[in-house]
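In this view, the complex is presented without one of its protein chains, the others remaining in place.
Lettered A, B and C in written order, each chain numbered from 1.
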Amino acid sequence: MSKLLDLQFLAGHAHYLLFIVLMMTGLFIVVDKTNLVKKIVGLNIFQVSVFMFYVSIGKVKGGTAPIFPMDDKYHVDTAAMAGQVYSNPLPHVLILTAIVVGIATTSLGLALIVRIRESFDTIDEEDILAIEQDMTREDNKKHGNAMGGLA
Amino acid sequence: MRNLDLMLSLFRWSFYGFMCIFAVDVTVSLFTAFGVFDIIAWLLIVFGGIFAIIGALGSLRFPDFWSRLHAASITDSGGVILLLMGMGMHSGWNLVTFKLFLIGAFLFITGPTSTHAVANAALVSGLKPPRQLRADLERDDD
Amino acid sequence: MIDTVTNIILLSMLVITALAIVRMDRLFAVVMLSGVFSLLSALLFVTLDAVDVAFTEAAVGAGISTVLLLSTIALTKPVEKRARHTALVPFIVVCVTGAALVYGTLDMPAFGDPNAPALTHVGPEYLARTPVDIDVPNAVTAILGSYRGFDTLGEAAVVFTAGIGVLLLLSGLRRRREDEEEDQA
Partner (left out) sequence: MFETMPHYVFLFAMICLFIAMVLVLIRLYNGPTLYDRVLSTNSFGTHTVLFIGILGFLSGRPDFLDIALLYALINFVGTIAILKFFRYRAIGDALEKREADK
């Protein structure tokens, strides 16, 4: 923990700390808020902070985006690349894939929310829980004896 | 006492003169170190930034929606045009200028359109202009 | 220096936006704040040299995601209810998780360190071979389309599955609703 008091160390790791704060904000929304749409928004925040963390690993100090200069015949100009530092393109590729998959899962979750609202007439988690408990109680009343008093 | 006043005014005016000479000197050295276009570009960028702040400040501080609409249009017109023109003049004639022109043309079309759409939606939904403004509008109709 | 300060300011604005999302209970405002959130995160991607990621994040986060959230709210209720439980337990959970993650980052190399393990093996190889093998100026496109083409195929499969799932979930919506209205009438 004494590392956190070192200013040099803190300057190099401040990004990571802020990513974690952001991630935990998303987690707090997912855990604490009962509205399902808001939970999806929280999940998005969590997701984006993970993406940023991942992309920040590929960043090189003094580097630029991995887009190479071209010469007159539209080939990559390897001579002009010589002194230039480029950031690592691999995290960018992986995160590009992850973003598209993320929007797919988000849309699936939102479709589920629409169906939940149709069935339960609410999108609040606690209300849904109460309704489900009521349904269980009803079932117990109806079929409890038939199941031998176990259900 | 009179001598003190005289001395103070002398001091003040010499200070002003010195500042004037300093300003002229700085300007001349700027113009000799850089071209005229560079300096115009910087002025445009600086004023564009100031306009952006003015617009944002207005949209924060103005009392009702309709005056905030007016303040936000300052950023959309003054800020965007000045900043894009400044960046274009700074980069010279190349692909970047063309892209900047494209952005400018697009914002020039979409900015007023979206602002009009917001204002229209607000008016249709029943957000009334303040009383004074409404009175002015009615007087114009007569 | 300026890069770091810009990053920190952008990240602080992101955190402020996220906290505003936590506090806001009108879902329209939450959706708009999340649109602003993804615009800001795309800005941060630009400063982290991930231009293509910023492109995608802007299109997906600020465009598609906002429209999807808005249409969901159109089909459901626009105002969030106050939670009945206390926020203490979630807060403790979040703090413990955050402390564990911070402990995990202590051993990481500093931000932008060129000797970090992540930057010394595969990345330079890709950067060196892309101009020779594929001759495309954008290294990200080259890797995405060629070296890691199967990843993209898997992504397409996932998106296809998700699309089928959404269609299955929403297919009978209007029909069922009309049936309901006929029943009520």
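FYI, contacts are C-beta pairs under 8 Å (C-beta built on N, C-alpha and C of every residue); 3 or more make two chains touch, one makes a residue touch a chain.
Predicted, not measured: the structure shown is a model, and the values here were computed from it.
Novice: Could I get the residues of chain A that touch the absent chain, sorted low to high?
Specialist: Touching the chain left out of view, chain A contributes residues 64-65, 67.
Novice: In the complete complex, the non-displayed chain touches which residues of chain C?
Specialist: 2-3, 6, 9, 13, 16-17, 20, 24, 28-29, 32-33, 35-36, 39-40, 42-43, 46-47, 51, 54-55, 58-59, 62-63, 66-67, 70-71, 74-75, 173-174, 177
Novice: So that we can see where the missing chain sits, which residues of chain B does it touch?
Specialist: Here the touching residues of chain B are 29-30, 33-34, 38, 42, 45-46, 48-50, 52-53, 55-57, 59-60, 65, 68-69, 72, 75-76, 79-80, 83-84, 87, 90-91, 95-96, 99-100, 102-103, 106-107, 110-111, 113-115, 117-118, 121-122, 124-125, 127.
Operating definition for what follows: only the chains that are shown with their structure count from here on.
Novice: Taking the mean of the CA coordinates per chain, how far is chain A from chain B in Å?
Specialist: About 39 Å, centre to centre.
Novice: What is the distance, in whole Å, between the centres of chain B and chain C, each centre taken as the mean of its C-alpha atoms?
Specialist: Centre separation, chain B to chain C: 35 Å.
Novice: Quick check: how many Å separate the C-alpha centres of chain A and chain C?
Specialist: Roughly 6 Å separates the two chain centres.
Novice: Got the chain B residues that touch at least 2 other chains?
Specialist: There are none in chain B.
Novice: Help me check something: in the complex, which residues belonging to chain C touch chain A?
Specialist: Per the touch definition, chain C meets chain A at residues 4, 7-8, 11-12, 14-15, 18-19, 21-22, 27, 30-31, 34, 37-38, 41, 44-45, 48-53, 56-57, 60-61, 64-65, 68-69, 72-73, 75-77, 80-81, 83-85, 87, 90-91, 93-95, 97-98, 101-102, 105-106, 108, 110-114, 116, 118-119, 122-123, 126-127, 130-131, 135-140, 143-144, 148, 151-152, 154-155, 158-159, 161-163, 165-166, 169-170, 173, 176.
Novice: Would you pull the chain A residues touching chain C in the complex into a rising list?
Specialist: On the chain A side, the touching residues are 3-4, 9, 11-29, 31-35, 37-38, 40-42, 44-45, 48, 51-52, 55-70, 75-76, 78, 81, 85-97, 99-108, 110-115, 117-118, 122-124, 126-127.
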